[in-house]
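As you look at this complex, bear in mind that one protein chain is not there, while each of the others sits in place.
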Amino acid sequence: MSVSYGKFVAVESVTLSVGVGECVAVIGPNGHGKSSMVTAVAGLVRRGGAVRVFGQQLPAGSPGAAVRAGLVLVPERRHLYPELTTRDNIMLGSYSRTRRIGARQAWEDVAGVLDMFPELARLLDQKAGTLSGGQQQMVALARGMAAQPRVLLLDEPCLGLAEAVARRVYDWLGEMTKTDMTILLVEENPVHAVLVADRAVRMYKGLVEQPGVASHE
Amino acid sequence: MRETPPEVNANGSSAGSDQPAPGVGPAVLACHDVTKSYGGVLAVDSVSLEVPLRGLFGLCGFNGAGKSTLFNLLAGSVTADSGSVQIDGKDATGWSAMRRARSGVARTWQTVRLAHGRTAVDNVAAACLQNPGQWMLASLWRPQAAPARERAWAALEKLGIGHLGGQLVDGLTLEAQRLTELARAIVSEPTVLLADEPASGLSATQRSVLAEALTTISEDRAVVVVEHDLDMLTSISGHMWAMVEGRLAYSGDVETFRASPVHARLRGIEQA
Amino acid sequence: MTEPAATDRSTISGPAPSGPAAGSSAGPADVLSGVRRVRRRDPVPLGAGLLIAVVGCLVLVVMDGSYLGLTVTTGVGYAIVTVGMVLQLGYSRQLAFSQSVFMGVGAYGTGVLETKYNFSSLESLLAVIALAAVAALLVGAVVTRAPGLALALATLILPLFIYQLATFSSWLGSFSGIDGVAPFWTGSDYTATLVQTGIISAVLLGLAAGIVLRVMRSGIGLQLMAMADDERLGESIGVSLRQRRLEVFVLGSVLAAVGGAVLASVQGIVTPDVLSETSEITLLLMVFVAGRKSVTGVILGAIVIEYLTTSTSFISTNLGIIEGIALLVILLVEPDGVAGAIDRLLGRRTDRWAASLQTWSAARLGTRGQAAQGARGGGNGAGNAA
Partner (left out) sequence: MSEFLNLLAAGLTSGAIYGIFGACLAVWFRVCNVLNLAVGDFAMFGAIGSAWLVQTAGLPFIVGIIVVLAGVGLTAWLFDWVVLHTAFDRGAGAHGIVGVFFYTFGLSLVLEGVARAMFGTDVYGAPSIWSGPALHILDFHVQRAGVLVIGLAIVSGLILWAYLRFTVSGRAASACGESVLGSRIVGIDSAKFRRRIFIMTAVLAALFGIVESPITGYTYMSGPTLSLIGVVAAGFAAFRRPGRAVAAGLVIGVAEAMLGGYVSTSYNDVLLYAILFAIIIFRPEVLGLGPEPA
């Protein structure tokens, strides 16, 4: 797969396969194509090459198809809807399923997601824009989970968060790795990544370097 | 004069040293206990530092550690919640970004910021008018453009890209764009240059060109460089600061820095 | 969001390869944009304006007071306004919808001063300029503090209530306006009057164009260029945003008022139509279709569109459709308007010569660079040139 912005090549023919239930961390310095790679996988930017989820090829340029195939991105800097409430933000995570499950179920699913993020329960009717950075990150993760992903792409989930908050995010992520969910984690800080990832790859100058070293056991 | 007091980093271990900075003379740019929070998160948490008269200073830390916010606070594009900023010993806390720029604080950003569709020399010349506050109508009989362009050419040539000055910036390589930005920053002969990831996205060879340019620039002024590439940063700077979670976790010379726990954390896996 | 490229180029000489692949072996043939001639001296003061004025006078004299001459003179009035808009909307990207209001200040000011206070044409023109400057300072001091979208919306509302004020004011002649405005320069007969007034208008247009071009090419113009693209960048290089925004607003508004005064003097009558949103729409079209960054473009655009509006051909009947489609096509294809498109076409042709030009200029400037660096031992190698 490759990604280029105009004449700049951000990601150059990257091949990466992640096994079911695996958690792979993508590490490497800023500006070397990590974020470009995951946004391209999620179908948000134009890409060359192919992305397959459980053997099914995703059409390029259609983030909706990616979500329906179970591939969900929690983007860098969260991209919440600041004027909508926390409840709305989380509920919209299940948007691609609402036609199938109906609106009532979509609202009820919010409660199910809240089991994973109990601290959000009292913030449900607050506008997302007024939450703190850590709370907003939780909302972004909850929105991602509301989509019931089989593959979760996390782009710098701890950017700008205090260490204690980041640890909570990683505790949660550690729980997730025990399920059969597949996780692709983009993280600049290798120390964080090692906490949860089964293995790590390093991206440098738009290329994936050979299998990294990380192993947390 | 003393550098900032040693800070305690998140792991609880003491890092930093009391050594004076390698530069000479009083601080040209300093801040005391500046704090800034966004939506409940402390981006910069009571940071104090002093930038001496000349030399090259490295500032490192992870994404979101507050480096760029600190730059914004120093350059005036963001106002601090508390704390003070001094430029040349004068209290500049309430000054606008424009006034700080005119008082000798120049900066560059993480992303390339150039005026599109214009030549490199025009981009640089915009920063070095003799009288930047001139009334618009006065420019009818004193247009200032030609002398500014002369200075711009000189700055571009100093950084080795004089031959590209007549080209539109959109057509330049990323490296040349970065150098053009540096030329724009130094053309007004500032006393301090705050360079935010000037080498981001460049190859190793290009980085060394940029490092050389930064070294040249720092011969007669103070340059603070934010950079993720610790190899590059430690090889060019005389003094290091490291930020962790909005606090200044290390301040001291490069040798001590290499041995410090902060360095190990930033290096990540190799040392983990 | 977009991450900078991870590209690998080992030298800094030469232009960027336009191919997508990093490290591709792009030769000088891939030059994206040609080398522009660099001015080493400030341009001759008001030279371009003088040219425009002379050409305008010649055209009007040749037409000798024909109907077409009247149209062109009216077009010259609009052109003065649009020249101001090039500085304001095009060059400084200050989107304001207040030009018709200030055109009204100019037109009504001239009308009132001449018919009610017996000012001469020259006196009233000077008085109107002063009046517009004061009004623009007052309005501008308020509106230019607002961020871009708020400024645009506030000035979108402005024409609504100014129009209502004018139509309800009997002092301003309510709906019928003010009749009997004297031409700038009364001649022996109608034709001579028209030609002479036209000449004065052309001179004023030349003056306006000269001032605007001179400002855009000055150091202040460089500052405007930087802040138009990126206000935070502007601040960081010492540009006073508030001062420049206000100056741009005032200069644009004063030129609009001068244009209004010309219109009043050419037509002999001032009606509230000059203040209506239709007149603002016409001005915006002239600027956007012709090319919001080109002074020559908007002058020709104003005159051509004014001609099309008044000529009784197929075009004038279906003007709305044509203008609308032209505007949409231009916004989608070439936001810099017809002038931008022409510029680009010419530029493309020039690019064929770019490679050789490049070598030439690199060699020349490189030599100069080495000379300059000789004293310091030439550390960073301007010798990469050529």
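Letters A, B and C mark the chains as written, and numbering starts fresh at 1 in each.
Everything that follows uses one rule, which is that a residue touches a chain if its C-beta (ideal position, glycine included) is under 8 Å from a C-beta of that chain, and two chains touch if they have at least 3 such contacts.
Nothing here was measured: the structure is a model prediction, and the numbers come from that model.
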Omitted chain's touching partners, listed by label: A, C
Candidate in contact with the missing chain, chosen from A:I27, A:A42, A:L58 or A:L131: A:A42
Among C:L138, C:I321 or C:L345, residue touching the chain not depicted: C:I321
Absent-chain contact - pick from A:R68, A:R168 or A:R199: A:R68
Of C:A146, C:I269 or C:I342, the residue in touch with the unshown chain: C:A146
Sites on chain A contacted by the missing partner chain, in the whole complex: 42, 44, 63-64, 67-68, 72-75, 78-84, 88, 91-96, 98, 103, 106, 143, 147
Residue ranges of chain C at the interface with the undisplayed chain: 1, 93, 95, 142-143, 145-150, 152-154, 156-158, 160-161, 164-165, 168, 232, 277-278, 281, 284-285, 288, 317-325, 327-328, 331-333, 335
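Following the convention adopted for this analysis, only the chains that are shown with their structure count from here on.
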Chain separated most widely from chain C, comparing mean CA positions: A
Innermost chain, taking as reference the mean of every protein Cα atom displayed: B
For chain A paired with chain C, centre-to-centre distance based on mean C-alpha positions, whole Å: 48
Sequence positions of chain B contacting 2 or more other chains: 174, 200-201, 203
Touching two or more other chains - residue numbers and ranges from chain A: 8, 30-32, 205
In the complex with chain A, residue positions of chain B that touch it: 10, 38-43, 62-64, 174, 197, 200-201, 203, 228-229, 244-246, 265, 268-269, 272
Residues of chain C touching chain B in the complex: 3-10, 12-13, 15-16, 31-33, 35-42, 45, 211, 214-215, 217-223, 225-226, 228-230, 232-233, 235-241, 243-244, 247-248, 251, 361-362, 365-366, 368-369, 372-373, 379-382, 384-386
For the chain A and chain B complex, residues of the former touching the latter: 8, 27, 29-32, 130-136, 156, 158-163, 188-191, 194, 200, 205, 212-214
